[in-house]
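A protein chain is absent from this complex, but the other protein chains hold their places.
Letters A, B and C mark the chains as written, and numbering starts fresh at 1 in each.
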Amino acid sequence: MEWKEILTRLIKNKLSLFGLIIILFFVLVAVFAPYLAPPRSPEDAYEIPRAGWQVEPQPPREGYLFGTAQGSYDIFYGMVWGTRTAFRIGVIVVGLSSLFGIIIGTLSAYYGGIIDEFFMRITDVFMSIPFLVAAMVLTTILGKGLDNVMIALVTFGWMGTARLMRSQVLEIKNEEFVQASIALGASDTRIIFKHIIANCIFPVLIQAFMRMGSMVITASALSFLGVGAPEGYADWGQMITFARDWILGGQGSALKYWYTVVIPGTAIMLFSLSWNLIGDAFRDILDPKLN
Amino acid sequence: MINYIIRRFLILPFILFGVTILVFSMIMMLGPYQRLSTYINDPAQLKGQDMDKLISKYGLDDPWYEQYSRWIGGVVHGDFGWSESAGQPVTEAIFSRFPATLELALFAVIPVVMGGIWLGVLSAVHHNQKFDHIIRIISTIGWSFPTFVFGLLVLMIFYGVLGWFPPGRLSADAAAIIRSAEFVRYTGLNVLDGILNLEINVVFDAFRHLIGPIVTLAIVWWSYILRITRSSMLETLRKDYIRTARAKGVAEKFVINKHARRNALIPVVTVAGPMVLGLLGGVVIVESVFGYRGIGQYAAQAAQQLDYSGILGVAMYFSFLLILINLIVDVSYAVIDPRIRLE
Amino acid sequence: MQKKLVVLLTLVLVFSVFSVVGAQEEVNSPNTFTYVNIGDQSTLDPHFAYDTGSSEVIYQVYETLIGYDGESVKNFTPLLSTEVPSQENGLISEDGSDYTFLIREGVEFSNGNSLTAEDVKYSFLRGMISDRSGGPIWMLYEPLFGAGFAGLSDVTADVVGVEDPKQLTDEQAEKVLAVLEDKITVDGNRVTFHLESPYPPFLNILAQGASWGSILDKEWSIEQGAWDGTAADIVASHDPVKEEDPLFDKMMGTGPFVLTEWVNGDHVVFNRNNNYWRGPANFKTAIIRNVDEWSTRKLMLLRGDADMIYAPTQYRSQVEGEDGIVVTTGIPALQNMNMILNWDITTEGNSYIGSGKLDGEGIPSDFFADEDVRKAFSYAFNYEAFIEQVRMGEAIQLRGPIVDPLLGYDENSKVYSLNLEKAEEHFQKAFDGELWETGFTMDLVYNSGNDPRKTAADMLKSYIERINPKFNINVRGVQWSTYLDASVRGTLPASFGGWLADFPDPHNFVQPFLDSSGYYANRRGDTYKNWADEVGINDLIAEGISTTDSARREEIYKKLQKMSIDNAIDLWIDQPTKSNTRRTWVKGWYPNAVRPGVDFYSMDKVAE
Partner (left out) sequence: MSKEALVEVKNLKTYFYTEEGVVKAVDGVDYEIYPGETLGIVGESGCGKSVTSLSIMRLVESPPGRIEAGEINFKGTDLTKLSEKEMRKIRGNDISMIFQEPMTSLNPVYTVGDQIIEAITLHKGVKRKEARRQAIEMLQKVGIPLPEQRVDEYPHQLSGGMRQRVMIAMALSCDPQLLIADEPTTALDVTIQAQILELMNSLKESYGMAIMMITHDLGVIAEVSDRVAVMYAGKVVEYTDVDTLFDDPKHPYTWGLMNSIPKLDKDVDRLEAIPGSVPSPLNFPEGCKFNTRCPLAKGKCYDVEPPLEDTDGGHMVRCWRYEHLEEIKKRGERIYEDRGVQK
């Protein structure tokens, strides 16, 4: 199916159109971040400015559209620049881990035998270390910082894709057109790229769409454990972690600090929802039975 | 099948070896002073410490292979070492926390899987109708908010306001019963032990403490199972044999529950394995919110403190679980799908 | 059906959002006291423990010879000793170097064994022999053997010339034990400590709250496998690894509570000692639970399932004023926070100092050896805002290492305050004006997760960068292990320090902070050590600890405080105060700055 047609159909479907619009909105926010929330100095633009030194969150007021979070971090600024972080984490982590997964899954299923055994046991080894333990040890080794968090997420995040890809390739490997190509003496690279990857990529792509949205949540879980982005770095996951001790409100009102959780929560939800909607629509489009 | 199971277990040592090498080499990339953080885990403890003395006491500056062989030598003799972060031997640390997490995971899996499948099926049956949209949006919300947000809200509603489900694992009275000499700890699972000891109060109390974490886990993981069930169910509902069943005059209820669901469950089983593993390893946030001492918290603490015997212990235990869960998944595959069973 | 469910859920939500947990009229579980805290215990061995979490547990089970009188940290009351030694009652010798304690009779350990003077002697000897590295026992060696003695190894080196006690032969061990035994003698029910020279805070070192002063049951301890009282066992008993320490997870004391269950990281359960010599405690069971999540602790308190919780300052406003909750604030705590300036930064493999030269791209090794730089930094910190906003008013500015209310603390002494003009002036003078011209770039490093430290660093950055655009400070959070490594290697240009008193005496502050052999001197490097020696700081400290004349001591400590400020040795930040949050039905709670955590015995639960 042509990409153009996929796009047209994505736009025609109300839900995925909604998703696309939201993503577009976030893209615009990310692109125009320097205008929406001008940084103090360009080199530490991702450093959320502090309105003061107060620990307690303060409600929205002039100059601080969304209020300030724990530690007087400007929520608006954090949200705007955090959009860039969300895309960066999503694209880089999902992209790289999917790439590794595809390579390992394909090689393993295509060649089978000892290679398959080798790769799958390596996958088992990586799966055996609980993700958060691995991420914590790795960020301790590499040092704090978003790049290192991404390295950890990629290093311990490719196994799912590898397994999915492997099962897909195993299925398609025995299809007649592949067997025919093998019989015709086509080179392995040609078969892998022309027939196998082209035919197996869509489930992986759909999975990747779904993962795009959830990466922000994973990042917030890491922030919760103290191994996420550095304190004060514009990152949605951290923004919502700032709300941790304030969610239940203060005396008299459970909603006293609503803005600390509602604002980042809504952004994360919309982001994740959009990717999911697009992913769902994508699957419907690519599902041959629906056509 | 038996061959297959044996083969799986024969692989286990290799995986365990790989895991230990991977973890060990990661930790050994750090210098001895960094690894001192295993023994000094708080700035307040820095005072009066003679760092170099500590380093030689724990052999932190020995070459990595010496440290590794020291550790593996112990393992061969059944000694998994001392976990500094837990203040217990590793085996004890794991076995004193594992039942708690297992109990949580077991009880959580039931509503998560049942509820998730039920909602996923409903959502697929009402594909693209209002119900489907609402369920999908709710599930995205469930998947999009960090666990601690739900955990704290659940705690506030069911404990803070209603007072039904307190945090922790047991209340003081029930804990006192469990400590008493007459109470035999058969399994370490409070509910089960309560039943076996015929202590209804313990059962009730333990169960009461489980509900909060379970509800929280359910909210988060429901959406996961739901999505998979939904898409798998959608695919199944378009299968020819569903039309066949309808053409036979089978009522829609049975078409869905008998003919479609069982087929739709096949991919769900595939993800249920990793999900259970995730539940067992990733419950740290829920454990933290509900003051529930389990393996997740331990894993996090060991990692934070670079307590390598602790990390290795947890990792080895997870490899074992992975193999076990994969086995269970494969067996359930066979139960559900005759095509696999008979091969 | 679905509609009903939606309505029900909405109702529950609305209900929960708008209702706030009401106060309970009655006392919840009157026979159990639950204290919900954070953190865990590292050991139950009183001679091994050197952290608040462990000491808190040990406090409930073991007892010391003397205690503190209520809130005071200076006045004592008798405990296992029937009198507090003083020169007036003759229990402290004229020259101030012999301390005698009269052991109370009729006291029993909770296993029924009677307390004897022999138990007391054994307890201290066992502590001195086990003397784990990094442990608290140096506090016994310093008074008993004199300055320069910090542990058993110093004694073995002195007596038999063996550096490592683990290498002692039996013969050498005999000699060492004889020397140790000479220091603590027993005569009937009198136990006398023979100090090398007068040591004013000696009673503080032994008093309640000091786990190392705990009295053990000799018979029971030997049964458990602790040091058996012979010279031959010294080698085996010295410096145990935690897991092999026989008293790691067992306790047997004379105190009001008996350890029932210790699940590390989760809870500790105590049962009342019904034969306690001061009369049984007010409740049967006392529980310390560990819940790290603040909101959970808060809800437990609001529901009355917790009688007392640990509430960090920043969240306290969330419970203050709720029905049934009482908060006591402003409790002095013997701790401080400062920023240690490294006078002699290790440049090798150091990524925190840029180029390592005075070229605007980094800082040189001796950056903080320049007094003007230190003063400029001291003027560029907003103490007032830090205390008001970060500590929410619950702190007082530090005037040197010594904290309120210890000897030498003077609330009128000179301090720095935020003054950017003065800071600018000093920066201009620094390095003969070169620094002002070239500027500098450096990292301020804090251990990740410590918010006050990050804020302090952010503050310095924000003010200093305002003074001169060529000044660049990067605030970097690093993992604890990295921080530990860097502070040991001396690569951090500035690091944060915080000291919690071992015993309430100014010596316990000036020694680690100012003495050349003190713990923090290491972080300032040799330049500081030499300087401190030259200007006489070391001598003053030595004099301060060996004189019994209170007035002279006060003079010395005031002088040291003044030198710390005048020379801007460090950036002295603040002394945070503590608070206590509990249910109104809790009676009998009183603050004490030295006590680790709570004193269950003093408390009761009574309805309003």
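What we mean here is this: a contact is a pair of C-beta atoms (placed from the backbone, for glycine too) under 8 Å apart; a residue touches a chain by one contact, two chains touch by 3 or more.
A quick note: this is a predicted structure, and the numbers were derived from the prediction, not measured.
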| item | value |
| --- | --- |
| Selected residue (touches chain absent from view) among B:S69, B:T187, B:T244 or B:N257 | B:T244 |
| Positions on chain B contacted by the hidden chain, ascending | 128-129, 239-241, 243-252, 259, 262-263, 336-339, 342 |
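We adopt the following convention: only the chains that are shown with their structure count from here on.
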| item | value |
| --- | --- |
| Touch-based graph of the chains, sorted into line, ring, star, complete or other | complete |
| Pair of chains joined by more contacts [C-beta pairs], A-C or B-C | B-C |
| Mean-CA-position distance for chain B and chain A (Å) | 23 |
| Between chain B and chain C, centroid-to-centroid distance (C-alpha), Å | 38 |
| Chain A and chain C, separation of their C-alpha mean positions in angstrom | 44 |
| Where chain B touches two or more other chains, by residue | 30, 34, 152, 156, 160, 304, 306 |
| Touching two or more other chains - residues of chain C | 16, 295, 299, 481-482 |
| Contact footprint of chain B on chain C as seen in their complex | 12-13, 15-16, 19, 21, 29, 32, 34, 40-43, 50-52, 133-136, 138, 239, 241-243, 260-261, 263-266, 269, 285, 287, 289-293, 295-296, 299-300, 302-303, 305, 447, 450, 480-485, 487-489, 496, 498-500, 512, 519 |
| Residues of chain A touching chain B in the complex | 15, 121-122, 124-134, 136-138, 140-141, 160, 210, 213-214, 217, 220-221, 224-226, 237, 240-241, 243-244, 247-248, 254, 261, 265, 268-269, 271-273, 276, 280, 283, 287, 289-290 |
| Contacting residues of chain B [partner chain C, same complex] | 30-31, 33-37, 40-51, 53-54, 57, 82, 84, 86-89, 96, 152, 155-157, 159-163, 166-169, 172, 175-176, 179, 288-291, 293, 297-298, 301, 304, 306 |
